[in-house]
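First, the structure itself, so that you have it in front of you.
Missing here is one protein chain; the remaining ones are kept as they sit in the complex.
Per-chain residue numbering starts at 1, and chain names A and B are given in the order in which the chains are listed.
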Amino acid sequence: MNSSLAGVLLVDGLTHGAIYMQLAVASVLVFSVTRVIFVAQGEFVTFGALTLTSLLTGRVPGTLWLMVTLAIVSVLLDALAALRRQQQAAQVALMAVRSLALPALLAAVTVWAAPRGWPLWANTLLALAIVTSLGPYTYHLAFETLAGTSVLTLMIAAVGVHFAMTGLGLVFFGAEGTRNPAYWEGNSTLGALQVSNQALLAALVSVGLLTALWLFFRHSLRGKALRASAIDRYGARLVGISPARSGRLTFGVAAFISALAGVLAATGTTMFYDSGLLIGLKGFVAAVAGALLSYPIAAAAALGLGQIESFGSFFASAYKEAIVFTAILPVLLWLSIKHRRAGGEA
Amino acid sequence: MNLDPSPQEGAPMLRIDGLEVRYGKAVVLSGLNLLVPRGAVVAVVGPNGAGKSTLLNALIGAIPSSGDVSFEGQRLRSHDLEQRVAAGIALVPETRALFGELSVLDNLLLGGYRFLGRRGKHSAEGLARVFELFPRLKERSSQMAGTLSGGERQMLALGRALMMQPRLLLLDEPSIGLAPRVTADVFKSIARLKADGVTIVLVEQNARAALALADEGHVLETGRLVLSGPAAELAKNPRIIETYLGSTVA
Partner (left out) sequence: MSRFLEPGRMAVMAAVLALAVLPLTPISEFWITQLNFIGISSLVALGLVLLTGIAGLTSFGQAAFVGIGAYATGYVSVVQHMSPWLGLLAGLVVTVAFASALGLLTLNLSGHFLPLGTIAWGVSLYFVFGNTDAVGKYDGLVGLPPISLAGVPLDRGRSFYSFLWLVVLLASLAISRLLDSRPGRALRALKDGTAMPEAMGIRTFHYKLVAFLLAAVLACVAGWLLAHYQRTVDPSMSSMQASINYLFMAVIGGVTYIGGALGGAALTQILDDRLQVWLPHLIGGAGHYEGIVFGLLLVLMLQRANRGMFGVFDRWASRSRREVTPQALPRSPRAVSAEPLLRVRGLRKRFGGLLAVDSVDFDVGAGEIVGLIGPNGAGKSTTFNLISGVLPPSGGTVTFDGQDISGWSARAIARAGMGRTFQHVRMVPEMSVLENVALGAHQRGRAGVLGAVLGFDAREERALLSEAAAHLARVGLTEYMHEPAGNLSMGSQRLLEIARALCTDPKILLLDEPAAGLRHSEKLALAEVLRGLRAQGMAILLVEHDMDLVMNVTERIVVMEFGRLLMSGTPREVQASPAVRAAYLGVETEGVSA
């Protein structure tokens, strides 16, 4: 192990760590607002990557139709609920049409644009838009009615969603793996380290994303409203912050973060329809370090996890995944000691 | 929101008919009839376990209930908190439900969340009014809500509720956990709200302070209203002592 090798491993670890960090942050966000341990987070990653691949090959991605279907069902259910509240039918119909406008527009643009070979960045935006839209509908259809139930029930539901999404991934994208073209070719030298420009871009995007999130949560009232939902759900409801809307927005943000991670990761790693599980779980392992509640600890743990994976794969490449997941055990041990000292009840 | 924006003339602000609340097997409130006139302060007092908080929880729609509740002449759906908040009913719960990790200012601004979109003006006016009522909050506006003292938290909770520009304000035991002097301050603030014309339903264990402030009073004992009347008269009624401390031991 000389310094240049260590350097390569370090950069490699940081590149992967950046992806895990995004997922860890998304996991903490989702859990703190909705109490859902969303094990299907990784599916948004693969959907992001593979939707882009479809677009790049000129095909309309299956995820678009999934999004449209979910949108229709979701709007229908909302309309029914409004009617049961005795709202006027005309008003309800208007709301429904307005809610369907954006998905319809997105569908139209995608169908028109897919065979036209748009530039990479445009297709990326389209892919991100499609997958991000899936988030709120997923929350509405799978979790909203379960909002008052235990964390365990929500988690089992998340497992169900994971199953369904993985299966759908196979239907939409087939069993082959894909790799997307890089956004920024070539390498740069940073001091003593050689980094691929793609890795640099991924790092910059991660930082940018986290900054944007930070700004959103610290300085916009909507962001603070989401935090309020997480801090005191009852208090939030009392001032008119709807937990349903908070949940949907949260899932939308989380889906965006994941899809972005997927789109970036697919330039360096081959993505399969079932790659999502492991990526998502690694994000969770990192988030657990922060007891699913602390962003900085989750982010730091994710970066650490990237390093463990990177160096682990060098020393014992076959067992690299086993090592990464076993790493959760000392974390759990530490958490359980802390928990016992606080005298809490299970 | 399905409420007719123009309330019926002469209707009491709140009309409760035969309200009943069950918690599992137990009947917590039964056969409650209550009228809250516009602009009045109505106090509901009684010993612990009488069901006072349950009454407010049912009024805000946090728990299911049976019976009729009409607000400004329109019937309200049971267990629909969102509808009642949208109709202009604000509750300051016993636990205050503040956002501890956010600043005082943020807590207040979130109180005005319903009006997000019609930006700016409402927020600024409402905020100025709250700061005028509670100068201590202005001093501490950038402090985290979780670091405030008991009395300050109560004021913040009140202020946040006021930012909602409520038509009806429900206060759940505002004096709880507060030292007597602080309680006096809090009740002074509530008196000022009353002077501003806010309709208030005040639920309180401290019967004397509550009745001194209110127009009308009701005494709740094990889920039923046992005494009602103008507050000043009720305050002098010896029966109240019995409901609090039990009938005289033989």
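Going forward, a contact is a pair of C-beta atoms (placed from the backbone, for glycine too) under 8 Å apart; a residue touches a chain by one contact, two chains touch by 3 or more.
What you are looking at is a predicted structure, and each value in this text was computed from that prediction instead of being measured.
A.B. asks: Of the listed residues A:4, A:88 or A:150, which contacts the missing chain in the full complex?
C.D. replies: The missing chain is touched by A:150.
A.B. asks: Hey, which chain B residues sit against the chain that's not shown?
C.D. replies: 23-28, 41, 47-49, 173, 175-177, 179-180, 183-184, 187-188, 191, 205-210, 212-215, 222, 231-232, 240-241, 244-249
A.B. asks: Could I get the residues of chain A that touch the absent chain, sorted low to high?
C.D. replies: 37, 39, 142, 145-146, 149-153, 155-157, 159-168, 170-171, 174-175, 277-278, 281, 284-285, 288, 292, 318-319, 321-322, 325-326, 328-329, 332-333, 335-336, 339-340, 343-346
Everything that follows uses one rule, which is that only the chains that are shown with their structure count from here on.
A.B. asks: Round to the nearest whole Å and give the separation of the Cα centres of chain A and chain B.
C.D. replies: Taking the average C-alpha coordinate of chain A and of chain B, the gap between them is 41 Å.
A.B. asks: Going by the contact rule set out above, which residues of chain B touch chain A in the complex?
C.D. replies: Listed in rising order, the residues are 2, 60, 62, 77, 80-83, 85-86, 90-91, 93, 95-102, 106, 109-111, 113-114, 116, 160, 163-164.
A.B. asks: Can you check the complex and tell me which residues of chain A touch chain B?
C.D. replies: 85-87, 221-222, 224-225, 227-228, 231-232, 234-242
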